[in-house]
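Provided herewith is a single structure, encoded as structure tokens, for subsequent inquiry.
Each chain you see keeps its place in the complex, though not every chain is here.
Just so it is clear, A, B and C label the chains in written order, and each chain counts residues from 1 on its own.
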Amino acid sequence: MSNVIENAGSYGASLAPTNGWCLNGVDPRTRLIAAFCFSMVVTALSSPTTLVAALGIAVVGAGWTGALTEQRWKRLIPINLLVLLLLGLLPLGGGATPVLSIGPITVAREGLVQAVLIGLKANAIVLGVLVLLARLEMASIGHALGTLGVPAKLTHLLLFTVRYLGVLQREYGRLRAAMKVRGFRPGVDWHTYRSFGYLVGMLLLRSVDRADRIVMAMKCRGFYDRFHPLDRAALTARDAWFTAIVLLVLAGLTVLEWA
Amino acid sequence: MKDGLVVLDEVSYSYNPDRPVLRRCCFQLDADERVGLLGTNGSGKTTVLKMIVGLLKPDSGRVRIFGKLCRTERDFREVRRRVGFLFQDSDDQLFCPTVAEDVAFGPLNMGKSREEARQIVSRTLSLLGLPRFEDRITYKLSGGEKRLVALAAVLAMQPEVLLLDEPTAGLDDAAAQRVVDVLEELPQAMVIATHDPRLLDSPVNRLLRLSGGRLVAESDGDGAIGHLQLQTKP
Amino acid sequence: MHLHEAVLSDSPQGIGVLCLGAVGTLAGTALGLRAMDHEQVPRVALVSAVFFVVSLIHIPLGVTSIHLTLNGLVGLLLGWTAFPALLVALLLQAVLVGHGGLLALGFNTLAMALPAVAVFYLFQRMSESKHRSIHFFAGFTAGSSAILSSAFLISAALWVSGESFELAAKAVFLFHLAVAMIEGLVVGSTVVLLRQVCPERPFLTTPQGLQERM
């Protein structure tokens, strides 16, 4: 956690485009739709072979595009914690073929298989999305959503949120440092929870004041009652290539599953 | 009294009734003037600037801009297109994700087409010596870059008057010098609220000090700077 | 605690839950967006950003630690606008941190935002009471009941999507009993601070309240 905060606002940075990277010229809209379709198709898969194939493709993609370098592999942690939890609990849920039984606890084969399949599927999806969206700025994702028909208020909400994440993380970091130098160590007690509550409240108060200043700044630049987007570049041949490849992969997975 | 570009006529203001910030404060800005606005922290410099663009409405007194009495939000909407305001904290001002969008925000609000807006953006950025900044992400700029981009966003509206709230605060020497150089080249009438002696040397040609809620003239020219420093240190 | 589509897609019921979530979130978001005008976008965005930043804080709980959720607080502050605010925050969590998936975004948002809106109608007036002693109580109940309801919705979704998830559903819910306690204490203190610092300011209010201040 502390290093997430110390690298204030670095989420964007770790997604920043770098030169010579193969998905660079592909439009964020195309990539977003591809990520969505990939999630859909893999979600619908159920045979072990296809899932392994999907995961394999995602891994190859990650290797090819370098999507797992830097700190991005950390994004696989939350989902795998969930999978671990299921791996622990599903086999205990009963099933036809016990593989092990200790006293009242029976470990069932079905549950074990189910958990493993979920693990494969989850990792394939997370990794695939990571590859497809890697090094996209959150800001570009916001714009992409805007041009895909998401209401302007919602995309602006997203863009403003992204814009001020770093500012807030720095504010949070400074307040936390101030608490630290006054000897604060989180523990399991009322004092700790109250202090965190105050910290959150103070962040909110400062945020509201900042939001008011932002609105003032917007008004000073002629903002009246709506946002006018500055539109983005058109789709290119690279998008066509990219779409073709993604479609091919998805078709392959579908055929493998149902043929 | 000949009307200046901006006239504050005996305006009073308080955020909090028992601590008035401005008391029957008068101010006039004429064409070609570059006024330096001095004053200790909390003396009300930002308040004066906000009053001029109608972000705060005076408790009493009148605000007259470009010869027109301004009272309502509607009056000020027109004013804000012709008076550019650079905020004290650039993070409040750069709210769009990319530099191009931020700079285009004003022109688009003024009804310019996207094409025109894009041209204005590239013209303004190159004027300030920020070429190829269009697609930079605003929250990743350094402090000095943020200041210059915020200034570009203000200039993109082609304002006739500039209000600059501490344009060099929090910048290191090199960045501050860059801002000063840019300001020197600009043709507009300006009001610059500042503590910074670097600014008083050259862009500014008239000095006012805000104290006790009123504006008083500070002796002019070279003397002013000496005087300012005398005041900083008893 | 966010669910992932990989977990819910195992059965038709699970897929049904995903679709239901998407539809519910769509409707809630539409309502929330209607309640928010363009000028309020920065305020709501900053609340979303606080929610995101705070959700990264580890708070110790015995031998382990938990993350704060604070959907109850967001509900108290924003009412229906909690839907778009939480949708945005959860999208960021999915893309930047890896909590939850894109397809499960609808369900996860619904599970967070529905209790938030309920909390707004139940406790918002109480949190603005004249009596100071009530503020903490209002915040505590709002914070803990919101997270408990969210945990309940998530457990229920697990439960209906397959018998084998029964144990997992129970575990999730039981774990959140402890989390709810902490959330309650934190949100209670937050409400106390907000009310104490700005009693005159309609910050803890409906978007209409926000509007009045602008």
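Heads up, the rule we're going with is that a residue touches a chain if its C-beta (ideal position, glycine included) is under 8 Å from a C-beta of that chain, and two chains touch if they have at least 3 such contacts.
This is a predicted model, so every value here is computed, not measured.
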{"item": "Complete complex composition as a label formula, though a single copy of each is shown", "value": "A x1, B x2, C x1"}
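We take it that only the chains that are shown with their structure count from here on.
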{"item": "Touch-based graph of the chains, sorted into line, ring, star, complete or other", "value": "line"}
{"item": "Chain centre separation (subunit B, subunit C; CA means) in Å", "value": "41"}
{"item": "Geometric centre distance via CA averages, subunit C-subunit A, whole Å", "value": "18"}
{"item": "Per-residue multi-chain contacts in subunit B, two or more chains", "value": "95"}
{"item": "Set of subunit C residues in contact with two or more other chains", "value": "42"}
{"item": "Interfacial residue positions of subunit B with respect to subunit A in the complex", "value": "50, 53, 55, 77, 80-81, 84-85, 87, 89, 91-93, 95-98, 100-101, 104-106, 108-110, 114, 117-118, 137-140, 153-154, 157"}
{"item": "Interface residues, subunit C side, partner subunit A - complex", "value": "2, 4-7, 9-10, 29, 33, 36-39, 41-50, 52-54, 56-62, 68, 70, 73, 77, 84-85, 87-89, 91-92, 95-99, 101-103, 139, 163-168, 171, 182, 185-194, 197-198, 203, 214"}
{"item": "Interface residues, subunit A side, partner subunit B - complex", "value": "9, 12-13, 16, 137, 139, 142-143, 159-160, 162-163, 166-167, 210, 213-214, 216-224, 228, 230-231"}
